[in-house]
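Every protein chain of the complex appears in place save one, which is left out.
Entry: subunit A
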Amino acid sequence: MTTATATPSSASVSEDLRHVTVVSRKSALVLTVVTALMALLLLLSPREGDVQYRMGAEGDALRLPDVALPGMTVAWVCVAIAAVLAAVAWLQVRAERTLSFAVPMVFAVVLLVAFLSWAGAGSPQDFPVSRIIGGAVLLSVPILFGALGGVIGERAGVVNIAIEGQLLLGAFAAAITASLTDSPIAGLLAAVTAGMLVALVLGLFTITYKVDQVIVGVVLNVLVIGLTSFFYSEVLVPNAERLNETDRFAPVAIPLLSEIPVLGPALFRQSVLVYLAYVTVPAVWFALYRTRWGLRLRAVGEHPKAADTVGIKVLRTRYRALLIAGGIVGVGGAFYTVVSVSSFGKEMTAGAGFIALAAVIFGKWDPLRAALAALLFGFASNLDDMLSLVGAPVPSQFMLMLPYVVTLFAVAGLVGKSRAPAADGVPYIKE
């Protein structure tokens, strides 16, 4: 009778499982391809001339001199940096390590700058640097609140596709309330309530009745779009003056901080809602990782049955998480009608909720990373504005598409290894 050939002679089998590192080449490949595409663009369509970077605004206490740089040079330098980052990614693949979150983040920013510099070369208009950064921060606010809400929901095990609907209903509620009361704060509160209302419906179907979370989310989005569009054209348009004209939150300059050159005006001469975002991000992080509420919430999202057996009420925990998340998303909704503009428009959120969902994944279900991802996507959304300012050589339809393209690339190619909460999207059914 034959015996096994691999029988170890005398030594015992070791305690540990052997590990082979599995490294995804996807990120490195995407970085390389995108860098090459950018280089190709620069080669095939070179643009002469300088880009004027305006470093300050009138009335700054400390005003840096403006800078004029040849656009193509800046773009090439950026491409070089991007190439280095792509090389780093390949080295990490060879070293069998996972790519850190910073690499794709920096890469995306560098490439956007390259694109801007190329587009702005030779333009008579100058680039107001503060305004670019400030605009990006401002535009990322709804995405950021949406992403934070998404992180909280998914960490508790509920996939919230309805972020878009929550933003839109929040914007709608804020517009009407703020118009009626002449108080943007009342508008903000109404938006929070609206976000929670959508969350409540979502919870009712997905948590209590265990309906598929994705389907309910999609249906809720369509429902909110339909409702707000109907009331917009039937009620808001005929009574625009009374119902759809809000007082907006005025920008508030924070003393001292707002005097920092370049960054000061960008970050600290903003609306209250932006400051609220600065506070909410670390607050959500703390709540998730350092408090009882967060521990239980994450337990419910990872292994609801285990949570149940230690006496945690799974459904109640999920409801509460979803409601808080809805409120936070609602704040993002208020941005549209009491910060950005002063009236509601049909489908004005334009997919920001879905970009927020992408930020949740890009940020690996972590509030800090998701916030950074939201900033990146905000930056991409701001491009359109910037390029029309300098008279860009690109059709505006293409620019409108860009944030979504960036999002797609980011989520598909740049995310390294990530692990969703184990029970994410799975209704908890007690036997």
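To be clear about the criterion, a residue touches a chain if its C-beta (ideal position, glycine included) is under 8 Å from a C-beta of that chain, and two chains touch if they have at least 3 such contacts; residues count from 1.
Quick note on the criterion: contacts and distances are computed from a predicted model.
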Options "Formate dehydrogenase subunit delta", "Heme ABC transporter ATP-binding protein", "Transglutaminase-like enzyme, putative cysteine protease" or "Aspartyl/glutamyl-tRNA(Asn/Gln) amidotransferase subunit C": UniProt name of the undisplayed chain = "Heme ABC transporter ATP-binding protein"
Residue of A:Pro124, A:Pro255, A:Gly311 or A:Pro395 touching the missing chain in the full complex = A:Gly311
Considering the whole complex, which of A:Ala299, A:Ala352 or A:Val406 touches the chain not shown?
-> A:Ala299
Where A:Thr208, A:Thr291 or A:Ser396 are the choices, the one touching the absent chain is A:Thr291
Touching the unshown chain, subunit A contributes residues 1-22, 290-293, 295-296, 298-299, 302-303, 305-313, 422, 430-431
